Structure formats: structure tokens, C-alpha cells
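With one protein chain withheld, the remaining protein chains of the complex are depicted in position.
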């Protein structure tokens, strides 16, 4: 069975496994204070161009969203997100579990619009009953979005400006950040993101690691007692080295960026293959997720040999399905997929 | 620097690393539905003698305590625990964060007493104001306890009986379960624990794995929608294979038990070494944690060459310190420790 | 200053004050076990035609919504409500504070549609990723709605049917229930509501009482340990008699219904007055809230003599404003309002 179902179908990049093996018997202190974690943080700070960034390693994406947002928001505050945002849809209410409402804005291929954000904030404070309402206390965006799309630097700058105007933090979910940074169609760099966001994370789970996200609060911006906050949320890893070693390897010699570029290249190859065969796309995604419109008849024939993600119904006869590439995607597997498309 | 500071100073047992490497490129579905996780669960069920056990893999101990207890308890309920219980002391309020009070009983070298438990429950319902109080909705014990001590089978049976009488679940924190099961001084087996508890976990993080705890609800006893509950608590691992592969290896050919026995053997060796040198013990622990009374003068001399855990002040001139062995402890390191004791 | 700002601008109906005065020195036990509360509950059960209804007196509307929904919903569940529902907009996140998401449906003049509800539920379970999403665990409706509109019996029956099909409770916010029941344009009776809903409350605060809502769970349907749950949410009143005495009076000789009818009559009078003067209505409300389109110029002139609620902008030159009548509205005050409209 060939799988393009998601970007976490394999284990880890071999260099990460090797690093885990190489360091395995060196005794280290726990809870993220090990030397590998410290070293990884230094390398990430260098890549960000922010020597004062506070960095914490958490296990996964939903956990990072939950722990970071509950750390950033006051009790009376909710977070603004796109209707299609992961925090609003696919986290089983992890944000609400911590007591915060997700306040939604319309999604434009997964993105929110800075103008609509500003209008929301302006209207909120214009309503005299606002003290009886949930305060908008932060903004959540994903980059790439759940639809594989990206914000431009200009868009992020505008968002940043609105957040500054209303003095609320801008938080970027970077579960797939590498695939965004290495897209051929972006003008946003990692230092840009560090400069424009108040919090974000560099995803590891979907970009070559067994697990792990590097949560960044630029400019010493970590919420008060964030270590205790992490522990209280059940998110502290005893053997912090597990994630530290992996991020150390990812940020050595540009590995994180190289493997991300590979995934984007594979997505392009896949995209071209579909295009050559006359398929249309639901969204024009410049990253590793491709949303293709496929007839249900064809899908039925592919079912036994290829895994993909069903996204949504397109029309009576066809569906939108997602094919995801990753750091681990082999070109020959894209070829096999194309062959299957031709054969079935 | 030699470390006996804890049982999570090294990475993972090499067989686990090997298994991660061997399976690395086999594509798998996420969220714990991969074939390695399924296989590991079958092996654990066999070891438990409970083919109907519900099993879930979580990342760490505090997370497991939090997620399990919040799943077992009704909103009006708290959990009974020893005053010294991990959930009461060292989890940064992770239980209270989920809305549940920790109701404490006196600790007897880390253990609670079934008679005192019964008296607590009887007195609770004898007080006419009890509807204005937190209901005791479950019992938390650790085995081995935070003091390295163990419950006997008889003690666990009595506890089980009291819990049945009051219809509340008995939950056993088995973060160090292997070291308890392989102690020479226990009559409790893994099937006994499965038979007598309503929930427990088999610790991986402290017993040879990079991370991971196998949470068990015997007899199909998982709380309603536990998968969604895990997700909501930010505790779902996308690459569930990470933990599944490790537990698969741990429960192949008795590895979990063998490496646990090794740690206990090393603890015995260490204990004998201290005894031969005239040291006294704060507690007589039959497992991998040894609590030794050491003069502060000696500790000051050891400081630069050995890491241990400070436990508490003993008297004006000496302290209780913990030396922990693990699956990874080398006999020559115990010898080095003894040499250091003699030299300094 | 004349006020039509809301339906809680005055104190209590004089008969309630008299009853408080008459019973003032009779010693009673606390926490709702007093004889007045017990008697009031019996009278309400008679009015409901449900001798087995569980009834609890809480202080206010947001509190009732919060305490009831947190009692009805499982941890993994949210509540479905209209986008305009009070729980979604004007309770400062009281529902999310208890860990539950508000899942929104389109509002049709404040109402939700049974067909859209059914589609929502069907689509939820049709999405294979639903275990990673918030389960729809209950339905919240308000009657009258925040827009003064009402459900018909047929609509409520359809809603009830959908809820039965998916086995989720239907909860009706009756903060203004009296004004709905006494509308000339309803075919829903109090026994109908008791038969078709799993929980609801009979509003006192807005219908003649100083404070208090009678929360009803028909057919012995109260959530487990609801008394303790109330206490834990800080919602238990020590002198339960305060609310018990008032509801006893409200449900003696049909007072609740009589004063509600009066408010509806006053609303009709007010509506006719506006109509005669050529005003248009934003919504055709058959209850005590009237939403009138008024030019901003006129509003500026009324400002110093009349209080009303600004609802929303209508167009560049006019606004939607709400005029609310109540049990306490005097006909001469409606006349005065009309005179002011003519004069200014």
C-alpha cells in the first residue's frame, strides 16, 4: 500500500535516529535541561536571528496550540482563528477545555484577512455590551494553513500591525513550517516570522522528527512560569533529550530546510503529474499538501493500492482528496502513483 | 560526572532504538492505529492475562495521571492519594487543573493504608454535610511508591475490596512498575495488578523507553470516548508508532522484565556497598530507588563527581539523598561510586 | 427618565415582596430545603403536569445556562446553539469556561432549524475524523429567542425528534418564558415544553421576581449529584427561601401567567403605537421585545427622555433599537413614549 495520506506516515529522518543512537548512553539531566536541548535552542536562535528567543520543546501540535494559547490568554479572553483553523475544528475542543473560546473569522483558503481582523476588533469595542462578551485576546494563524496555502510577508506584516494596534499576541501554528519556508512561492523567512509573531512553533513531527515541536517566544516573550505551566498541562517530557537531540540534528547543516525542500519538490512533481493527466485542483497549494478533484469512480479503483485523505465532497460524482508529500516521499512512489492513475 | 540522579538519565534500551530504526520507513497510519501499536497491545494483553484490556499509549507519567483521572472521575469527585503521592506534590497541580481535588490520606513510607482508606470513606458519608464536600471518586496509589516501597498482594486486595464496597476505581501509577514487579520482595504479579485495579499504567519512560506509558483499563474498562478525551487533553501522539514500536520491543522475549531485574540487582549491589560502609537508610526500599543518610560534609565532597537527588534534611549534619539505578546502570559505575565514597 | 431598556428595570411584583415580608421571621433550613421552596416546586410540577420533574432554583440566566449545560454535557461534548444564542454571544464565555465549545448553527430571527440541526448531526458522524472533533452533546434554544421570536409546537416537536434520534438533550433557555407562553401567537404550552425538552428554566428575574430561575429537568432527569454540582459552581443560595418564596407567589393563582400577559399586552400597545406612526419593525416579534427601526436623528432627540437598547445599525441613517415591556410596564408610560415620539 502506497501512502500519501499525510506527512507523518514514516518515522524520522535517519540522521535523527543516528543522533539518538550516538547520544544514547550519555547521562543527562531531565526536563529539557540536557545539553542537546540547550544546543538545539542555540542553533534555532541563530536561525531565527533572535538571540533572546525563549524556546521550549513540546511533543505535538495540538498540545502546543493548547499550552501556548492558554499561556498567552487572560481568563476573559478567547483566540481569533479562521473557521477552518485546526484549533477550531480538529483538536477536540482542546482550546475550550482550557476555558477559552475560539472566535472565528471567515477563512480564505485557510487564511484570515488582516482587514477583516481589524474590523472584528473595531466592532467588538464599538459594541457597548462588550464587557459581557469574550475578549479577543490573541490571533491564531497556521502557516502553511490546513489548505496548504501561505501568507505573504505583506499579509503577515498587516496582521502584525493590527495585533500591535490592539495589543494582542499573534501566534503562528507552524506544524508544517518547513514546507512553507521552502515553498518556491513564499517571500517569508524564518527571521521574518520571528520578527512579526509573538509566538510560533517550528514543527518537527511532520517535518522529519519522531515527535516534537519547537515553541518559540521571540524577544524573551515567554509567558510567566511557562515551565510550570507546561508541567501542569501534562506536557513536560522527562527525557527532554528525545526532542532536543532531534532538533539539534534538524538544525545542523540546514537539514530541516533541505528535507522540507525535498517535500515541496515532490509535491511539485505530483502536481505536474496530476495536471498532465487533466486533473483539476481544489486549491492552488504551493506547499506539500495537494488538493485534487478526483472522480469517485477513480477513487474506488485506487482504494486498494493508495492511501490519501478524503477532504470533502466536490459534486455528485467527484471528491476533493488530499495527497501529502513529506521529507520521506520517494520520487519513485510519485511515479508509482501516476502509473496507478493511468492503469486504474 | 557519574549520575544516579534518577532513572531517566539515558536514552533508550538499544533494542528499542534498533526497532525504531528497523521499522522507520514502513508507512503507517497515525494516532496509535499503526500495526506496531496494535501488536504491542496484544503482547501486553497476553502479559496481563486479560484479552479484553483497553490499552492506550501516552507520553509521560504526569500526563497519564491527569488524563486517566480526569477520565475516571465525575465532575463532583476528587481522588484520594497519599500526602506524598506524585499527584499531590510534584505535578504542578495537573489534577486540580482538570477541576478535581486531591484528597489526602497519611503516607506510610509512600503507601496508603486500606483501613484508613475505608475509615475516610465511611466518615465522609457519615457527615451529613457531605453533599457540600468533594466526593471521593477514586483512589490513586503508586507502585513502587515515590519512596521505592511496594504494596503486598494482601494490601492491594484489601484496597481493591474497599474500592468495590464504595464503587470507586482503584488507579495504580506504575511509572516504575517494572522495578516493582522484579523486586525480590514482592508477591504481586502483573496479572494480579490487572485483576485488582481498574486502571494503571506500565511505565516506559523510566524503564528503558525514550518516552511512553502503556495505560491499561482492564476488562474493557476505558472511560467513554477516551480517544477524544486524550486528544482534547493535548496528549494524542500523531506518530503513535514511536511508542508502539518501543512497547512492542519491551514486551518481546520479556525484555521489560529483564531490564527491570537488572536495575533491581544494581540497586542491591549499591545498597550492599553503602551498608558495608556503615551507611544507614532512611527507608528500606526493595526497588531501584535507595534513600541513604549521608553527612553533608561527605555530600559536599561528592558533589563534583556524582549526581544524586537531594530528598530532605535528616538532621543538622546530614541529609537523605536518593540514588536511583535503572535498566542502564552499569555495575562498574556502582563500583566507581563506592570507590568515590571511600576516596572522598 | 422613561425606560423601555429591558425587562429588569424594576424590582419585584408587589405580591412577591409581600410574601417575602410575610414569611420573613419564620425560621427555615437553608440551601433550598425550606418549606417555601418545596411548596413552590410542587406548584410548578402541577403547572407542568409532570409530578416527577426535578426542580432547582438558581439565581440568574447565565448561571442557569452554565450550570445546567455543564451538568448535561460529557467532557468531550459541546452544545449546539444559534449563532445569535445568548450562550454564544453575551455570557462572556461562561460555557467555554466550563470546558465546552458552543457549536453554532445559522440563526433564523434567533431560531435554529430542526432540518439544519439534523444535517449538522448527520454530517458530523459522516466525517471520519469526528473522534478528533467536539461531539455535539446537546442543543440549546431560547424561547422566546433573543429576538423575541417563538418556536411553534411543530418546530419544537421536530427538534425534539432530532434530539431523540441522536440521543442528546434539548435544553430551552426560558429566561423570558412567561412572555412566550402568553403571546397571542403561540401554540406551545408549559406542559408541551416539559414534554418536549430534557431541561429548561422558567425565568423569574425578567418576569416579576427580584432574582431567580426555576430550572426543570422533567421526568426525574436531573444530572447526577446536581446539588453538589450547583455548590461547586458557586451557584448555591444559602437562603434558598429568597427564591422559593417568590416562585411560590408567582405560581399561586396564575400570577406568573397574568403578569406575563400584561407585558405582552403592553408590547402590543407599543407596537400599534409605532405602527400608527409609520415605523417599521426589524423583526415581527409576538412577545415583549419589539425591534423598531428608528432614524438616528429621532433617537438623538429621544435620548434625554427615554431609555431603550441599541441593537444594531440599520442603514446610514437609522438604527434598530429594542423597546422591552415587562410585568411592570404601565400603560400610561407607553402613552408617554408615543407622546414623546410625536413631540420630538
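For reference, chains read A, B and C in written order, and residue numbers begin at 1 within each chain.
Assume a contact is a pair of C-beta atoms (placed from the backbone, for glycine too) under 8 Å apart; a residue touches a chain by one contact, two chains touch by 3 or more.
Quick caveat, the model's predicted, so the values are computed rather than measured.
Enquirer: Which of C:14, C:51 or C:191 touches the chain that is not shown?
Expert: Result: among the candidates, C:14 touches the missing chain.
Enquirer: Just to verify: which one of A:176, A:229 or A:322 makes contact with the chain not shown?
Expert: A:229
Enquirer: Sort through B:96, B:109 or B:155 and give me the one touching the missing partner chain.
Expert: Considering the complete complex, B:96 is the one touching the chain left out.
Enquirer: Could you list which residues of subunit C touch the chain missing from the display?
Expert: Where subunit C meets the chain not shown: residues 1-3, 5-6, 8-12, 14, 17, 20-21, 23-30, 59-63, 65-67, 91-94, 97, 205-206, 210-211, 228-229, 231-239, 241-242, 307, 328.
Enquirer: For subunit A, which positions touch the chain that isn't shown here?
Expert: 70-71, 74-76, 131-133, 135, 224-225, 227-229, 231-232, 236
Enquirer: Can you list where subunit B touches the absent chain?
Expert: 75-76, 78, 89-93, 96-102, 128-129, 131-134, 310
Heads up, the rule we're going with is that only the chains that are shown with their structure count from here on.
Enquirer: Farthest chain from subunit B, comparing Cα centres?
Expert: The chain lying farthest from subunit B is C.
Enquirer: Using the average of all C-alpha atoms in each chain as its centre, how far is it in Å between subunit A and subunit C?
Expert: Averaging C-alpha atoms per chain gives centres 42 Å apart.
Enquirer: Quick one: which residues in subunit B touch 2 or more of the other chains?
Expert: 228-229, 231-232, 236
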